[in-house]
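A quick write-up on the structure given underneath.
Just one protein chain is left out here, and the rest sit where they should.
Right, chain A next:
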Amino acid sequence: MSSAVATDLRRSTGVVVERVVRRFGDRTVLDQLDLTIADGELVILLGPSGCGKSTLLRLLAGLDRPDGGRVEVPAKRAIVFQADRLLPWQRVLRNVTLGLHGPDAEQRARDVLAEVGLSGRERAWPKELSGGEAQRVSLARALVSEPGLVLLDEPFAALDAITRLRMHDLVRALRTRHQAAMLLVTHDIDEAIALADRVLVMSDGRIGGSHEVHLSAADREASVAREELRARLLEDLGLAGRH
């Protein structure tokens, strides 16, 4: 794989995954997978359900250990799960400060909540929030510790289409302020095109295809280059000519 060469250059930063293997019983979910993510890069991992996307993400998060190979990630990581996973018995502010220590913890949490557009909702209980608001709180909880790597596991899959578009805007805005490498797992091609610096398509437990995306915000919404990229992604997913 070509990424093996790039590994040496990026070793000190971002994410380095080398020939990682993960098996569940007889099934090999990740098979000699290589992946590098540069600092500040937003990589989107695209693939159908059950292709090992979430398994890879859990390995990067440290929630799971590989059966072979090597995973190197920044010590400060944060995850945004598909469900918001807010503590129902803590108010919004306390949910965000969960992993924070120090006298300025509350102020930092308030600042990040303001960034995700939730200032004034610090005292709300999670059950009082809409789905989009709850997911924005979990985004704030991830960003508040200024992590070097943010892992997002289909974070907007459960949201309605309009809220999802708003969340995409929010992610773009947050990227300009937080210099974190991001890996976003999704099965939504349009989401991938809207956000990615690079789109990786997973197949057979490996990275099947890699597509750098150098498009302006307007071009990401509608352009010839966008349609070409979409066609290539569909081809990588084995869906060419059907959509």
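Methods note: a residue touches a chain if its C-beta (ideal position, glycine included) is under 8 Å from a C-beta of that chain, and two chains touch if they have at least 3 such contacts; residues count from 1.
What we mean here is this: contacts and distances are computed from a predicted model.
Novice: Among "N-methylglutamate synthase subunit C", "Thiol reductant ABC exporter subunit CydD", "Act minimal PKS ketosynthase (KS/KS alpha)" or "ABC transporter permease", go ahead and choose the protein name stored in UniProt for the chain not displayed.
Specialist: Result for the unshown chain: "ABC transporter permease".
Novice: Quick one: say which of A:V21, A:L98 or A:A231 touches the chain that got left out.
Specialist: If we include the chain that is not displayed, A:L98 is the one touching it.
Novice: Please identify which residue in A:V17, A:L30, A:C51 or A:A78 touches the non-displayed chain.
Specialist: From the options A:V17, A:L30, A:C51 or A:A78, the contact with the absent chain belongs to A:A78.
Novice: In the full complex, which bits of chain A touch the chain not displayed? Write them out.
Specialist: Residues in contact with the chain left out: 61-63, 76-79, 81, 83, 85, 87-90, 94, 98-99, 125-128, 141, 145.
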